[in-house]
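Pasting in a structure now, in structure tokens, and then I'll have a few things to ask.
With one protein chain removed, the remaining protein chains of the complex are shown where they sit.
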Amino acid sequence: MTLVLKATGVTKSFGGLKAVQNVSIEAHAGQVLSIIGPNGAGKTTFFNCLSGIYPLDSGTVELAGKRINGLAPHQVSRAGLSRSFQNIRLFPEMTVLQNVLVGRFSRSPRQILASVLRTRSWRREEDKALARSKELLEFAGLSARAQAWARALPYGLQRRLEVARALATDPKILLLDEPGAGMNPQEIGEMMGLVKSIANLGIAVVVIEHHMKLVMEISDRIVVLDHGEHLAEGTPEEVRRNPRVVEAYLGRSEDQHG
Amino acid sequence: MSKSPLATRLAVIAGLLVLTAPFLWTKLDPDFNTGFVSLSLAPSNAIQFLSVVLPAAVVGWLLAGIGFLWGRFGPTKPVIATGSQKLFESPRLLVATCAVLAGFGFFMSAKFLSLGTFVCIHMMLAIGLNVTIGFTGLLVLGYAAFYATGAYAFALVAHACPWFPTWAALPVGFLVAASTGFLVGLPCLRLRGDYLAIVTLGFAEALRELLRNLPQTGGDMGLLVPTSARIQSLGPVGQAQASWIAAVAVTLFVGLVIHRLYHSRIGRAWIAIREDETAAAMMGIPVVRLKLLAFSVSAGIAGVPGAFFAGFAGFVDPSTATFEQSVLILAMVILGGIGSLPGSILGALVLYLVPTLLRDWFPAISDYRLLFFGAILVAMMLFRPQGLCGSPRHKLELEGKS
Partner (left out) sequence: MRALLFALMLEILVNGLARGAIYALIALGYTMVYGILGMINFAHGEIFMLGMFGAVYALGALGSAGLMAVGITLPLAIVAAMVFSAGFGILNERIAYRKLRGAHLLAPLTSAIGMSIVLQNFVMLSVTKGKVDFPRAIAAPLADTTWTFGSWDLSSIQATILSVLPDVWARWMASKWVVQSVHLSALQLLIFAITLGLMGLLFWLIQRTRLGIALRAVAQDRTMASLCGMKVDGLITLTFALGSALAASAGVMVSMYQGVLRFDAGYMMGLKAFTAAVLGGIGNIPGAVIGGLLIGLAEDLTSFTIASEWKQSTAFAILILVLWLRPRGLLGERVADKV
């Protein structure tokens, strides 16, 4: 198991509100790490901290041994961390294929003049990006919709497109923020299958998810957050048995999600 | 909403009538002896104003109606957009178009050619502005400042070195305007997009103040471009023809460059930034750097027609940097369609030709021009944000998500 991401003591407050307090995680290549916790526990904020969208109050984030906290989001992405968003943030006025092509930005060479002159090497790079993007659409099951407008996709496919687009940056680690939110049980099942197959590619996957049954099925490890704090961690079995977790989260969640 | 749409609409109209009434229906009579002022009814005022605005509004509605019917029953394929796609994708077609348009030059009067040259200049301006507004989604208000930068840059260079070849005007205009744009954009492109609008507006005002007060730039009179640096006749090709041919060629070239940039990695990154900045950054796009690039390219493209204008008209003056000029270019982009290259070309054609041609019949039109441009900006945003050529889908995004 290779360690891909190591976050230590991540802390972030908004004014008086401590959204994330001293949270540490480790994510390994080819494994699925789930983050669970009630709404408002600070899961999304934690992702925002990892991906460079919010500066940390304290703590460090290391990606493959290099510090990435303090870097801007695009540098974090270049370093190999990619993510999806809880509230879908596609590029609605681009086609599905173009959305994924945008993800190839940092993995293709800078060729401004060449793109104006349309040199042969530019064409080659363009074809390469195109081929890789189509491959990813195939992987995410979106090939048939490649030329559709992203906005016109049904909700479930928009979530899949976010995942495909995030993969286009060739990440070492992928953060997925509630990829199954708002989906029907069958779609959630398919999404979790996709998550598992991403991990099988050797990418470290960190998932925020509410659907407990699936979380238990796909996760290698689970981290539980509550009120911004690291409440528990372990294998699905350990977490399920942890009385603090049952008290703090599972009971309430069962009520909420019925 | 508690009130019905009709009731609110009536209330808005009533409010408009009441609030505009003093301006339209009354006249101020200052009494210079006592220093007081009184008010009297003056319907002639309103009649004069409405006699221009109402017919124009009716024509506007009719055109909108035709546009609506065209959208309903016309060809389903976006004719103009596909046409432009074909034109700029095929070098052969492009050269042929250029040759045909240039050929026209030999059958037209000099007056007509000069009009055509100005249309080309405005097409380039609209294409350039579209790079920031349309591709990257950043509003630029003082765009004419970069037009003036290009024009003055060439005029000053031509003064300093009289041997300077005319064709070199274009790269000089581009480089100087692009670097100016870079410097102006540097402080504000890190921030929310709307700051750029105000900063460029302020820059245009400051630049005009500078051009009018500096001794080197000739004050309000401007500068004459030395004859040797102007566009000249070549054998059988008269000066008007030469200008027209050059204008067509340069415009098509600028269009080609922008078309190719748009359909490349950079162009996709620009659109991504327009659509969602945070998501774009998360895709590894250095947002600030690409915005700066877009804005510099945009400013640089304004410098090209600027320098061209200097070589064509033979003079430059501070009026190239007026707010009115900026608004004209903005209205062209908005009318044609934000983000659409053929849209900018069409917008420039319509908004330059219509007022110019109408001026012969209705001299009053030049006073009302700006009023109509403003109205176009508002009306397009409210009723057809995708512009004449934009895809209807773009509309959804501009109109809001919920």
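Read from first to last, the chains carry the letters A and B; within each, the first residue is number 1.
By our rule, a residue touches a chain if its C-beta (ideal position, glycine included) is under 8 Å from a C-beta of that chain, and two chains touch if they have at least 3 such contacts.
Since we're looking at a predicted model, the values are computed, not measured.
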Contacting the left-out chain in the complete assembly, out of B:Leu94, B:Met124 or B:Leu141: B:Leu141
Residues of chain B in contact with the chain not shown: 1, 8, 12, 15-16, 18-20, 22-24, 26, 28-30, 34-40, 45-46, 49, 133, 137-139, 141, 186-188, 190-195, 197-199, 201-203, 205-206, 209-210, 213, 274, 278, 323, 327, 330, 334, 338, 367-368, 370-371, 373-382, 385, 397-402
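Note that in this section only the chains that are shown with their structure count from here on.
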Chain A and chain B, separation of their C-alpha mean positions in angstrom: 42
Residues on chain A engaged by chain B in the complex (per definition of touch): 51, 53, 72-74, 77-78, 82-83, 85, 89-94, 98, 101-108, 111-112, 115-116, 118, 122, 126, 129, 149, 151-152, 165-166, 168-169
Touching residues on chain B, where the partner in the complex is chain A: 257, 260-261, 264-266, 268-269, 271-272, 275-276, 278-287, 293, 393-394, 396-397
